[in-house]
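Then we have chain A:
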Amino acid sequence: MITSVIFIILCIVIIVTAMLTLYFRDLLASVVSYSVMSLVLTVVFLHLDAPDVAIAEAGIGAALTTCIFVIAVRLTRRREE
Partner candidate 1 sequence: MSDFFLYVTVVLLIFLGVVALLYKRNLIKIVLAINIVESGINLFFLTLGYRPEGTAPIFTLAPALSDLKMVLPTPQALILTNIVIGFATSALMLTFAILTYRNNRTLDIFKLRGVEDHE
Partner candidate 2 sequence: MSKHLPILIITIPLLTAFMMPIAARVGIRFRNVLMLMAILAINIMLLSLIPEVALNFGTIFYTVGAPNPLAINPEGLAFPIRIILKIDGFSLFMGLISGTVALVAFLYSWKFIKEDGKKTYYFILMLLMLVGMIGLEFTNDLFNFFVFMEILSISCAALVAYETEEKHPPYAGYKYMLISAIATSFLLLGIGLLYAQYGSFNMDYIHNEMNHSLLDKMALIFMLIPLAMKAGAIPMHMWVPDTYSEAPAPVTAMLVTASQASLYGVFRLSFSLFGNPISSISINYNSLGWVIIILGVLSMFVGVAMALVQHDIKRLMAFHAVSQTGYMLLGVGVGIAVYAAGDKGAAFESFGKVAMIGGIFHIMNHAFYKGLLFLTSGVIVRRFGTRNLDKMIGLAHRDTFTAVAFIIGALAIAGIPPFNGFASKLLIYESVYKFSPLLSIIAMFVSVLTLASFVKVFYSAFLGPRRDDLIHNTEPISAGMKIGMGILCVLVVLMGLFPEVVIDVLVEPAIAGLVTIR
């Protein structure tokens, strides 16, 4: 029961962070909330008994994707027009 409640909360967090990613006009904030979404997704993947995918998502989705997005934002413009 407890795990299921936590699980539902995680799902809601994913949706909210995804919405925030698309809502923020500041691209850096968008990128950060995308990386939070990836991290929470990692936890969900672990919960779904997929440790392999969870490691890959943590390494690539949360760390490296954020890295290249931050570089891209720095090289272009931070605010969305």
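Please note the rule applied: a contact is a pair of C-beta atoms (placed from the backbone, for glycine too) under 8 Å apart; a residue touches a chain by one contact, two chains touch by 3 or more; residues count from 1.
How were these candidates chosen? In short, all candidates are chains of the complex that A comes from, given by their letters.
Here the structure is a predicted model, which is why all the values come from computation and not from measurement.
For chain A, the touching partner in this complex, chosen from 1 or 2, is 1. By the touch rule above, chain A contacts candidate 1 in their complex via residues 4, 7-8, 11, 14-15, 18-19, 21-22, 27, 30-31, 34, 37-38, 41, 44-45, 48-53, 56-57, 60-61, 64-65, 68-69, 71-73, 75-77, 80-81.
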